[in-house]
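With one protein chain removed, the remaining protein chains of the complex are shown where they sit.
Chain nomenclature is as follows: A, B and C, assigned in order of appearance, with residue numbering initiated at 1 for each chain independently.
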Amino acid sequence: MTTIRVQQHAFDPGAEINSFCARNPTSGGVATFIGQMRDFRGPTRAEGETVAAMTLEYYPGMAERQLDDLVKQARERWPLDDVLIVHRHGPLVPGDAIVLVAAATAHRSEAFAACEFLMDWLKTQAPFWKKEATSDGATWVEAQASDDARAAKWKK
Amino acid sequence: MTTIRVQQHAFDPGAEINSFCARNPTSGGVATFIGQMRDFRGPTRAEGETVAAMTLEYYPGMAERQLDDLVKQARERWPLDDVLIVHRHGPLVPGDAIVLVAAATAHRSEAFAACEFLMDWLKTQAPFWKKEATSDGATWVEAQASDDARAAKWKK
Amino acid sequence: MTVLYFAWVKEKVGLSEETVSPPAEVSTISDLMDWLSSRSTRHAAAFSDRQLIKAAVDQTHMPHASTLDGAKEVAFFPPVTGG
Partner (left out) sequence: MTVLYFAWVKEKVGLSEETVSPPAEVSTISDLMDWLSSRSTRHAAAFSDRQLIKAAVDQTHMPHASTLDGAKEVAFFPPVTGG
């Protein structure tokens, strides 16, 4: 089973994770990752600039297709009982969950690996773009080289 | 911040994760792992034996101390904003969450690493013992060599 | 052919989408960026630094040297920053 949802409305990560666990009673382990919107940018809140809001633009159609393809790649690598990806688009406020990835497997090392693989590739392949609203106005977030490096490490 | 709870009563992993995210608004990433009780033992439910119930015995005092020590070790390795460990003891039924580990960090790779490190070490160091009730009676679960191997890979 | 623009590429071009019929000699993504750049100063500005631009052909990431081969939908955007 695979569930991929790209949606504008907020979601409840805890409720999603509970449903995911409940629908996978034969999986011993569930690894999850939640990316949440911070209210600042920069290394720390003290040094950083306040971010009041964010807009996540995305490429409808391609985003879902790309996530689906990433899950297929993950399934070729690890025996996954179930995968869930929820990704927001549109306006977000600090504290909102931006993304949730969950993987259910018999063995925990595979759940961790699949979850991290999906996040690393999602970060560099899924067509979403963040625009942050600060006191200087709204600016597009720049991609980080470290994300490319992390995705590349999964290449065989 | 670190929260370690060893408790007999059931907990709600989703609610725990939501509270954990909410108390870490400046952490961009939260990685979690949930170990849940399966209703069978063996590689698959079809081939396996039904497990109707489980009792988790533990060593009060040492369990909390050992988990605390593992979190200290994790914090020496990675800059963790927050860590949560909840571990059940006593009687459990299939579907129950046995353990929850959550790590909040600025960077996701560190959240994944810390969460997996904690699970791998908890599996081989934290004094808990599972006794499964099957149609043949109650038997103690045997430790797996694969768990020792996974824990060992974190040694520097 | 539908051309889509996202994020700051969209803002620079001033369009989110346009339908174009490039001539036959426009065979690669690079060719298409050259041809689009000739259509307006805004397009030219958007495509001024090609290293910053990623492309997808029919919703699949493709390098700039790829041929268009009857593509129906070509998208241009900055490196992605979701997740």
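Keep in mind that, in the parts below, contacts are C-beta pairs under 8 Å (C-beta built on N, C-alpha and C of every residue); 3 or more make two chains touch, one makes a residue touch a chain.
This structure is a prediction, so every number in the text was calculated from the model and none was measured.
Undergrad: Considering the entire complex, write down the shown chains that touch the omitted one.
TA: Looking at the complete complex, the unshown chain comes into contact with B.
Undergrad: Among B:Arg5, B:Arg23, B:Arg65 or B:His107, which one is in touch with the chain left out?
TA: Answer from the full complex: B:Arg65 touches the omitted chain.
Undergrad: Please identify, in ascending order, the residues of chain B that touch the omitted chain?
TA: Interface residues of chain B facing the absent chain: 35, 56-59, 61-62, 65-66, 87, 98-99, 119, 122-131, 140-143.
Convention: only the chains that are shown with their structure count from here on.
Undergrad: Which chain's mean C-alpha position is nearest the mean C-alpha position of the whole protein set?
TA: A
Undergrad: Return the distance between the CA-based centres of chain B and chain C, expressed in whole Å.
TA: 48
Undergrad: Just curious, how far off is chain C from chain A if you go by their C-alpha centres, in Å?
TA: Each chain's C-alpha centroid was found; their separation is 26 Å.
Undergrad: Return the residues of chain A touching two or more other chains; collapse runs of consecutive numbers into ranges.
TA: Those would be 35, 119.
Undergrad: Check each residue of chain C and list the ones that touch at least two other chains.
TA: In chain C, nothing touches at least two other chains.
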